[in-house]
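Just one protein chain is left out here, and the rest sit where they should.
Going in written order, the chains are labelled A, B and C, and every chain counts its residues from 1.
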Amino acid sequence: MQAKEVIARRVAQEFHEGYVVNLGIGLPTLVPRYLPAGMHITLQSENGFLGLAPLEGEPLPGVVNAGGQPCGLMPGAAMFDSAMSFALIRGGHVDVTVLGGLQVDEEGNLANWMVPGKMVPGMGGAMDLVTGARKVIVAMEHCTKEGEPRILDRCTLPLTAKGRVAMVVTELAVFRITHGEFVLIEHAPGVSVEDVRARTKARFAVSDELKAINLG
Amino acid sequence: MQAKEVIARRVAQEFHEGYVVNLGIGLPTLVPRYLPAGMHITLQSENGFLGLAPLEGEPLPGVVNAGGQPCGLMPGAAMFDSAMSFALIRGGHVDVTVLGGLQVDEEGNLANWMVPGKMVPGMGGAMDLVTGARKVIVAMEHCTKEGEPRILDRCTLPLTAKGRVAMVVTELAVFRITHGEFVLIEHAPGVSVEDVRARTKARFAVSDELKAINLG
Amino acid sequence: MALDKQVDWSDVGPLFRDGISVMFGGFMGVGTPDGLVSVLRERGTKNLTLIGNDTAAPETGVGPLISDGHVSKVVVSHIGTNPVTGKKMIAGELDVDLVPQGTLAERIRCGGAGLGGVLTPTGVGTVVEEGKAKMVVDGKTFLVELPLRADVAILKAKRADRAGNLVYERAARNFNPIMALAADLVIAEVDEIVEIGEIDPDHVMTPAALVDKIVLTRRL
Partner (left out) sequence: MALDKQVDWSDVGPLFRDGISVMFGGFMGVGTPDGLVSVLRERGTKNLTLIGNDTAAPETGVGPLISDGHVSKVVVSHIGTNPVTGKKMIAGELDVDLVPQGTLAERIRCGGAGLGGVLTPTGVGTVVEEGKAKMVVDGKTFLVELPLRADVAILKAKRADRAGNLVYERAARNFNPIMALAADLVIAEVDEIVEIGEIDPDHVMTPAALVDKIVLTRRL
């Protein structure tokens, strides 16, 4: 199973019936594929709506996701302006947001919006989402392409938000962050705690209930 | 001509084609009767719409003015929520508001929302209107029923807003307030400057262009 | 989105407890859910804090709740149309917190939008500024007004779909949409319930995600 699928399958287990969810671009958009049959969630999009669906048939005017790509509308969808969109996001009306990360640190800090001197795309809606969503899940590959850990004692890149990450899901491990404590709660099948430590530059506790990620 | 009609006729002269106007309850609601034929203004109401019209025929569900009384809708009316209603009011999108007053003073302060120990109805939308409308016109009878001046050197009642009144229209006189200066610009036919002074407890300058109110 | 949020009137009562804060939609009673107000009365709730535009009249809107002594505090912009409110205030039986209407709207919106407050010019130089922080921006003075939230919001809409998307009618909209953002539990009384998908997404005024329960207006 590819790293991305492992991550998406595991993140899907954090969703519950009726949840309002905002998914970042890329990997997070794969998550809904792995929801249990019959579970209904509502996808929220920064550009102003609740009830995104996959595109079926011809694109409809104005029905686009936050990446500007044509999408569909769930029955019962609702459209609104940007002020309302972020009232929902900042006001705790989004149950979960799943975003990619460049770095996460022990304090639950996330850096995912710029690399000084290299990539300055802007934060878009990410700072508001990470600040305001009820639960922030970072879904990312455990290390960079160069093999450098992304989970650090201290983020070195500019932060997206401070102390807001509740969970980090990688292809190797799942960490929960509560009360400022970084805890390894699950590992990928065949991956040992030592393997995780070797590729993680953050202190973390190991849960008493540590188990393998269920990829059922 | 009754005092109220004199006041309403004179206030009507301050309206211009296309103006957005918010009228307080009572006397101010008489003003539109005296607009020149063919002049179009849009009435705004705090409870959430633009385009009030007089009631014609049966009351329609939800079509009520800020006093909760059934009214009509102009063609081209628009409805919105209270936050938007006051974004319009506070944000300078209402060209003129006309309100009654208990007291106005030399500094353009208005008191019209409470009499301690007697009448504490609440400010409703008045504080926002007086603070945010582009032009605030106070339309009131010159003196109280007991003959006490309402135009004072200093309001003694709790203020509605500070320094926001641009014009005061009474059955005796019209004052303009600019740059902190109270100026008598018009008097009712047959009323002398001395008559006005005798019933006014504020210092005021007399305009070089002082004239009689046109009640044409 | 497939959750059916319609409940029966008998399910509503248990949602209310003594001492809760209740935001109520409506302006002079127009846009106030009369059925939900009745449930609050019938249930005999005590020590309610009501947050809304006004206290309407003794027999309209939330007026009966005040007349019958269910309320210990109101946060409103206006009480002048309901003499009972004023009498109870003077008698020391009711705490009345008067808030300028636009400020009330913004404070509720802040409470629902995750904002810590807004800077408003309204009330500067009046008794409203007492006890509040001020800030000067570009030479102009503003009051810092803080968020308001409630335990429960009771709303009135014209139409809902089963998921809870709401459409209001004319000036009955008023405070309802912002209150839908600002309470832990949001209950809407609606005149009509339609199937999911029957309301055009562009016409939804309060998205279903904000609404917890819907109940069909009782025809008396």
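Following the convention adopted for this analysis, contacts are C-beta pairs under 8 Å (C-beta built on N, C-alpha and C of every residue); 3 or more make two chains touch, one makes a residue touch a chain.
Quantities reported herein were computed from a predicted structural model and do not represent experimental measurements.
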Partners of the unshown chain among those that are drawn: A, B, C
Which of C:E106, C:D161, C:E189 or C:D212 contacts the chain that the document leaves out: C:E106
Of C:V96, C:L119 or C:V194, the residue in touch with the unshown chain: C:L119
Interface with the unshown chain - residue positions in chain B: 17-18, 20, 40, 42, 44, 49-51, 73-80, 86-93, 131-132
Absent-chain interface as seen on chain C, which is shown: 106, 110, 114-121, 133, 135, 137, 140, 142, 144, 146-147, 167-170, 173, 201-203
Residues in chain A touching the chain absent from view: 45-49, 60-64, 66-68, 73, 79-83, 85-86, 89-90, 109, 119-128, 131-132, 158-163
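FYI, only the chains that are shown with their structure count from here on.
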Middle chain, criterion being Cα centroid separation: C
Top chain pair, ranked by how many C-beta pairs fall in contact: B-C
Gap in Å, rounded to a whole number, between the CA centres of chain C and chain A: 34
Chain A and chain B: spacing of chain centres that average the CA atoms, whole Å: 55
Gap in Å, rounded to a whole number, between the CA centres of chain C and chain B: 29
Sequence positions of chain C contacting 2 or more other chains: 109
